[in-house]
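One structure coming up, written as structure tokens, with questions to follow.
The chains shown are only part of the set, and none of them has been moved.
A and B are the chain letters, set down in written order, and residue numbers restart from 1 in every chain.
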Amino acid sequence: MGKYGPKDCTKSPRYCNIRTFMLLPYLKTLDDVDFVVAGVPYDTACTTRAGARFGPAAIRDASMLLRPHNPDMDISIFDYLSGVDYGDIDIVPDDIETSYTNIYDEAFKIYQSGVKPIFLGGDHSISLPLIRAAKDVFGPVALVHFDSHSDTDDNLWGRKYMHATPFRRAAEEDCLSMDHSIQIGIRGPIYGSEGLKDAEDLGFEVLTRRKMRKMGLEASIEKIRNRVQGATAIYVTFDIDFLDPAYAPGTGTMEVGGFTTWEAIEIIRDGLKGLNIVGFDLVEVLPAYDSPGQITSCAASNIVYEFITLLALNKKSK
Amino acid sequence: MGKYGPKDCTKSPRYCNIRTFMLLPYLKTLDDVDFVVAGVPYDTACTTRAGARFGPAAIRDASMLLRPHNPDMDISIFDYLSGVDYGDIDIVPDDIETSYTNIYDEAFKIYQSGVKPIFLGGDHSISLPLIRAAKDVFGPVALVHFDSHSDTDDNLWGRKYMHATPFRRAAEEDCLSMDHSIQIGIRGPIYGSEGLKDAEDLGFEVLTRRKMRKMGLEASIEKIRNRVQGATAIYVTFDIDFLDPAYAPGTGTMEVGGFTTWEAIEIIRDGLKGLNIVGFDLVEVLPAYDSPGQITSCAASNIVYEFITLLALNKKSK
């Protein structure tokens, strides 16, 4: 049994508590901990709808519903893991340099400690410092990137660090093991044909929505596993707009014709099991646009839950 | 043609009316009636989000859109059936004993009269007195239970009658014909591995979401039909969270990766046709969390419509 786990809810309901992720202890520690959940509420690099800064708070709120046993995978997470809510990393809105430094520093410290982090965005620009730190600890990482956008623009209006550019930057900076990196679920109108070609030119395998729909879910999962095979360190980034707007309305650049939560969960379970994943992030949840029932935050919290389950399964299988 | 049917809408639109279910007469009668729709707005046994007490009003409001002919099943319901809106059963919030007594008494009276009831919850705790009364009239009933949760906890915080416990209670009280009882769509994080095992230990067949996704819809339907075959009296309970949050955001304990309304309707039609169903309930609609377009209440009203269609088809085939 891990040292830190969710609040015991045998005395009162799950809603009786400060809203940490999954009701884990709120502790900025890396001792006796297998994983941490940390908020990164930076969102001033977004290009359309704003508000992902409130993503961490909303995902934590929705995570109240999560319970420790994952029945599909038949595992009680905290039999194998100890985890805490690490709080938020200090960021400065509209100051990507300072924010990147803070994010990098915290992430570096976590990676080095051997603890597995799950970062809650924030917009997608936060992935760059998270990946930079991973590279500085583990060497270039294989990227498994769930998204409807490649986010490999060179710049927007001359700005090099926007939420549409992190993976070009990461590739340029040799942070990624390109041969093992893959983008999943890409779709939707783009500015020009170079949009997709760019990502491929950088070395990504791009598994578009259309390809996935044509080949089916199982073949898509096979593609992912083949791609990451042999990677020594993997980083997983999940933009909530991978999901269809019906499943995740609370986001900034919705693209219709997306995936269901079940499809997402299946890809995570079968596509990512047993891999050496060194870090995760989940980004672009905008609570102000969510439905009154908060289904986007709920979906996000369940995606994170599957990430944690992967960690527990890995620990168990050792 | 049944004696009581929906308001004639050839004189003015469907929205010109007091909001009874499907614009049926509001009559607390069991004479000349084949089915009744009755609200049971008890919700103080819920463990997370509250507000299912407003479920009956919201489902009635949305049911305004329903029309009497079901084209898929090619039947004009009120050619075969007479039905009324029975109003709500008197309940007392926070007083489950009095509420259970009132619910039991009304249900017993209805069952005894031979009229088929459809109850609108309220939280899932209401199913227990409804099933108790069914058992006292018909003997132990086979349960067909659509839900994402088994609701077979022993207790929560020492409370034996919460919306997470009714089917353990029903089983313990020998209200159910366990050999013919089945739970459908179960999914989502639970407190421990015993969660699912408990339901099976009680004697339920548990058709989890994962099993259903693996075997497909047709095989799932076959499983259901096999299970209920030979049952003399069947009770159907439908927790709206069987549906995915994208389809039913207005509920209390959403579990992602669920079913579409079309899947639900297919299971009802093909899985439940021709059976001797003595009662139905539909529970856990929380209007305060629904989307502005009220899609949850709309889905719920359509599920009820399919229940009524089953009754009409049975009557027709006699």
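The rule we apply is simple: contacts are C-beta pairs under 8 Å (C-beta built on N, C-alpha and C of every residue); 3 or more make two chains touch, one makes a residue touch a chain.
Remember, it's a predicted structure, so these values are computed and weren't measured experimentally.
Trainee: Given 2 placed copies of the single sequence, give me the total number of copies for the whole complex.
Mentor: My count of identical chains over the entire file-defined complex is 6.
Here, only the chains that are shown with their structure count from here on.
Trainee: Report, in whole Å, the distance between the mean C-alpha point of subunit A and the mean C-alpha point of subunit B.
Mentor: Here the centre of subunit B sits 38 Å away from the centre of subunit A.
Trainee: Taking the complex as given, what residues does subunit A use to touch subunit B?
Mentor: 9-15, 64-72, 74, 76, 244, 246-247, 260-262, 265-266, 291-295, 298-299, 302, 305
Trainee: Touching residues of subunit B toward subunit A in the complex: what are they?
Mentor: 47-48, 156-157, 186-193, 195-196, 208-210, 213, 244-246, 249-251, 253-254, 256-258, 288-292
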